[in-house]
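All protein chains but one are shown in place.
Naming follows writing order (A and B), and every chain is counted from residue 1.
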Amino acid sequence: MRPVYIAGTGMTAVAEHWTRTALSLARDAAHLALQQSTINRIDGVYVANGSGAPLGLHQNIAPAVAHALDLHGVEAISFESAGAAGGLAIRHAATAVAAGVADAILVVGVEKVSDFLDEHREESMALTSDTDWESLHGVTLTAQWAMLMRKYMHDYAVTPHDFAPFPVNAHANAVANKLALYRFAISADKLAGAGMIADPLSLLDSATMADGAAAVIISATPASAAPPVRISGSGVASAPVALHERTDLLDLSAVRLSSQRALHAAGIPANHIQAFDLHDPHGIAAVLAFEAMGYAARGTGTQLGSSNAIRPDGSVPVALSGGCKARGDLFGALGVYQIAELTAQLRHTAANQVPNCQHAMAQSMAGIANTVVTHILSRD
Amino acid sequence: MEHARMELARHWRHRHARYRLQGSRHTTTGAIAFPPRDGSEWEPTLLSGQGTVVTYTVIHQPPLGHHGEVPYVLAIVALAEGPMITAQLSDCRANEVQIGMPVEMVTRLLGNEGDDGLLLYGYKFRPLLV
Partner (left out) sequence: MKPNRPVGIVGYGAYVPRYRIAAKEISRVWTDGHGGVPVSAKSVPGPDEDVITMSIEAARNAIKRSDMQASELTAVWIGSESHPYSVKPSGTIVADALGATPFVSSADFEFACKAGSEALTAGMGMVGSGMANYVMAIGADTAQGRPGDALEYTAAAGAAALIVGPAAESLATIEETVSYVTDTPDFFRRADRPYPVHGNRFTGEPAYFMQVRSATQALLQQLGVSPNDITHAVFHQPNARFPQAVAKQLGFSAEQIQTGLLANRIGNTYSAAALLGLTAVFDVAQPGDTILMASYGSGSGSDAYLLRVTDAILARRDRAPKTLRYVEREYFVDYAVYAKWRDKLVMG
């Protein structure tokens, strides 16, 4: 199969875009990506959107996006796999280009959630859990992460404060990201007094969903003046949806399998990854992901925070654009934002630049890692 | 006139599992499963309702339909027969809950489908009464 390049990227700011529609946000991001590249023919438009259908807004938005971009009659596919939608859209675009079925595919991730009340959003997000045996009981995504965090704290004798470095790092990095939802630093002691969402997860260790769109052109050629960036590997894995069906609650097995598959496809070892963008709405999510992938031994993941390993100059820099916490939780569009942001890292034009970045990892998921998508990006 | 969503059949088909913790027993291995399993190798069996708290959270920002219950305790309970189950804890304060605490099943109101709609009954767990 032939190599796959990122020919152009575009992102809107992450915000409550009160005056914009999903379609207009998608158009803006797509135009930025198209302007960045020399591609003159788009063979397909893949659109990732996780919230539209569950919120009753729209289903199968892809043809509307294609039409809005004057890409009439083009192959338009919607990916509506909750938080994994963006990553899955990227993967399938990469697979189609690698296989020679298409030469250039525009992938757009878009979310428009600010029109809806909090409780409607919570309910629609909870659709990613088991409806009859979890969400019926009033489960939310945050509640599920909170239960994992409570068990983690019990098993490994850590406190909520030990997770603080993760949101602190995310906010510190977002200051330099003009597109981030929150561009202010926070301090660890602010976490102590923050209001609870689902104990022990407070407002300051919980991401906020907002509106935005990102676009990436996946192409068989670099088709850009910028240094070539390739998708060198991708991998997808699944796990039981209901937490109570899993044998080891603190083992995000789909994170491990997905990253192993991606690294294997890229042909690089795990310790060659120099920048990470993970699905990190809470510190516990990043900790469990790092442990599942072997970057920290079980029960020691919080030390990646306390030792500053997660900072831009550390050994496992993460949330370089602000992560879900400060850049914003883009739900189904996250996977596309991640590729756009890490492409800048690999072009060495990022705001929080990791020195001489050659390989980066993007990872997003549906629910609590019931579908996990990992991509490895490499600079030629 | 608009009705709240009514999913009568969906709730009705799960009533035995929800009201009395009816699960399945594998006819060959004797393994116990909850929720109940399909297939001829599984037969219905009643679980005892005894269990221990594996982990829990206290929810302050609820999803739709659970606003009046806040704050409520959600837990994953390990049932004595082996399976784990997700359920609310009742009859206890949030600060009384501990990982490892023994609990027992009670059948309580889980919610309703609107003022005109079905009342939903099902399992919750409470600290042992005895």
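The rule is simple: a residue touches a chain if its C-beta (ideal position, glycine included) is under 8 Å from a C-beta of that chain, and two chains touch if they have at least 3 such contacts.
None of the values given here were measured: they were computed from a predicted structure.
Could you run through the displayed chains and say which ones the absent chain touches?
So, spelled out: the chain left out of view touches B.
Given the full complex, what residues of chain B touch the hidden partner chain?
Looking at chain B, the ones touching the missing chain are residues 15-16, 19-20, 46, 68-69, 88, 90-91, 106-110, 119, 121, 124, 129-130.
Following the convention adopted for this analysis, only the chains that are shown with their structure count from here on.
Please name which positions on chain A make contact with chain B in the complex.
118-120, 122-123, 126, 130, 132-140, 142-143, 146-148, 150-151, 154, 195-201, 242-245, 249
Help me check something: in the complex, which residues belonging to chain B touch chain A?
Result: residues 10, 14, 35, 54-67, 69, 72, 74-76, 83-88, 94, 99, 110-111, 120, 122 of chain B touch chain A.
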